[in-house]
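Structure below; questions to follow.
Here we show just some of the chains, and they stay where they sit in the whole.
By letter and in written order, the chains are A and B; residue numbering begins at 1 in each of them.
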C-alpha cells in the first residue's frame, strides 16, 4: 500500500504505478480528495525491493502482508504448536519450568542444582558452557568441559538440557548434549548462526534482542524455520528503555501479542531482565499469569559464590516453594499442573 | 560523590573541594591509584546547585542520597501506607479494583456501568469529565455536566469517585464530587497542578509520564506531599519504547521496584497501555500477580458506541467474571479478597 503525498503530481503517481507493474505486481490506485493511495498486489519481496519509500511524491509505504510466513498463526489455522522435547511438553496447555545455573562451574554445583530442579517439578535443565560477556576480560565459560557436566546432569535426572551456542564452530559438541540450543539476545540477528541451527534440526530457544521488535523476532525465527527446523521457542528477556532503575524492562505485553502473531511457544526469562533475586518471583508470577508457555530461570546452591550473575539466581533451597507459586499462576492462565508437562521419571 | 577523571590535575581536585566547602558541605577525597573520588557530605540541594558535572577534571557526579524524602520507604520505617478513601481501602494487604468508563457520556451509561462495577466487587468508580486529547479536534469531555453524573453514581452506589483534573481553574467543581483526583500522564510534571492538589488535600492518583523514570514519578509525588497532602496513589500505565506492536509498553517491573522505593500504594492501568480489550485481562492478571495494590480499568456497557477509547474497554456484561480472576491473582500475591477492601454497602 503506497500512500502518496497530497502534493504528488499525476506523473509521480503514474511513475509509481509503472514501477509496481515492472516487478509483475498489479497496482490499484484510489484517488481520494486529498491523497492518492495505491495498492500493490503481488510478491511482497519484489515490491519491497522497489524501494518506493524514496520515490518522488511518495509519503509512506505501508506493508499489508506480514513478512513472516512459517511463524505466523495462519500457518496452523490458529492452532498452537506443542513441542515434546525429550519428554518435556511446552505450548498449548503445557507450561515448562526451565531452571538451572547461569553458568556451569563445577560437577557438584551442576548435579546439586539439577536434583533441586527435578524435585521441584522443573521440566528442563539449563546451564551455560559458553557465555557471551560484555567484557573480554570476564570469565567466558568452561566450554566442552561444561558440556560434559551438563551431560552428566541429564543422565542423572532425565531432564532435557538447554544450553547456549555462540560460535557455529562449536555446533558439534553442543549437539551431543543439548536438547534445546539457546541463541542469546545479542545473537538474535546472527543470521549465520540461525541458518546453521535451522539445518541442525535441534529445537532452538531464541531470545529477543534488547531492542528488537516482535516482528524482527519472528523474522529471526523464520531463518531457522525456513531450513526445515520447526521447533523454535521464543523468549522475552527484557528490552532496553530509558528507565535506569533496573537492568532491562521486562515486556510482558509481548507474551499475549506474540501468541496472537505466531503459533510458536513463548517463554519468559525473568532473571536477566531483573538482575536481582528479589524481583524474580513477582516477575515469574506475572509472566505465568499473563499466559507464558514457560519460564527460564536461574538458580544456584550458593548464589554468593556464583561465578556469574549470582545476584539474580534464586537460592536453590527456596526453589521448590517458588515453583509451587509459579504453577498456581500458570494454572490461573489456563495451564495444566507442572507434572503434566515434565518428562516422566523412571 | 564526585568522580574525577584519571587525567584530573591536583589543582582541579582542590578546586572541586573548595567549591564543595563553599556551600557549607564537607569534602572527603579518596585518592586511588587511577582516579580520585570526592565524597560531599551536606545538604543535597546545595551540592546539586554547584553544578559540578561541568567542572574541569570532573568525570561524573553520583548522587548518593535519594532526592525524594516524603515519598521514601524510610519515612515510615519500611511500613506501607494504607489509605481509606470513602470506605475503600488500598495499600498493604488491600487491593482496590477501580473501574468505570473512560469518559462520562450520558446518565444511563454512567449509572449502568456503576451498577456493574459495584456488583462485581469494584471498590471505586472512575470516569472522565475533562479529557486530555492529543488532537484539539477531538471530543474534550462533558465538563461540569459530567461531574454531576459522577455525583449521581456515587449517591446511588456508595462507590468513591476517581476523576481527572487538567486545569487548576476547574479545581472547585471537581472537589465537589471527586474522592480521588487523577493527574494524567501528560501532566505528571505540571508542577502548578501538583502544588494546587497538594494544597487541596484530596487523595491524588498520579500517573507515570510516558517516559518518566521512577525517580521522577516520586519527585512529582513529592510536589503533592510537600504541601501536606499525604494521600498519593502512584500509577503505572505504560511507557514509550521502540516497540510499535502496541501503544505503550506496560512496565510491570515498576511495581515491585516502586514498592521498595516508596511507602505509597502502586496501581496499574492496563487499559491505556494496551489500547485493546483482548490484552486487558492477561495484563490485569499479571499486574495483580506482580504485587500491584490496585488496578484501574475501563469498562463500558457497549464499547462499540463509546465516545472515546472504546476498543480498550471491557464489556460490562463480562466484568464480573474478569473481576473474579483478578481477585485470585491478587490473592496469589498476598492480598485480601476484594470485599475486604471495598466500601461497606448499606
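General observations
Note that contacts are C-beta pairs under 8 Å (C-beta built on N, C-alpha and C of every residue); 3 or more make two chains touch, one makes a residue touch a chain.
Note that the coordinates shown come from a computational prediction; the quantities given were computed from them, not determined experimentally.
With respect to copy number, the whole complex recorded in this structure file holds 4 identical protein chains, 2 of which are shown.
Simple rule for what comes next: only the chains that are shown with their structure count from here on.
Superposing the C-alpha atoms of chain A onto those of chain B requires a rotation of 180 degrees, given to the nearest 5.
Mean C-alpha positions place chain A and chain B at a centre distance of 31 Å.
Interface residues of chain A, counted against chain B in their complex, comprise 211, 213-215, 239, 241-246, 249-257, 260-261, 273-274, 278-279, 282-283, 285-291, 325, 328-329, 332-333.
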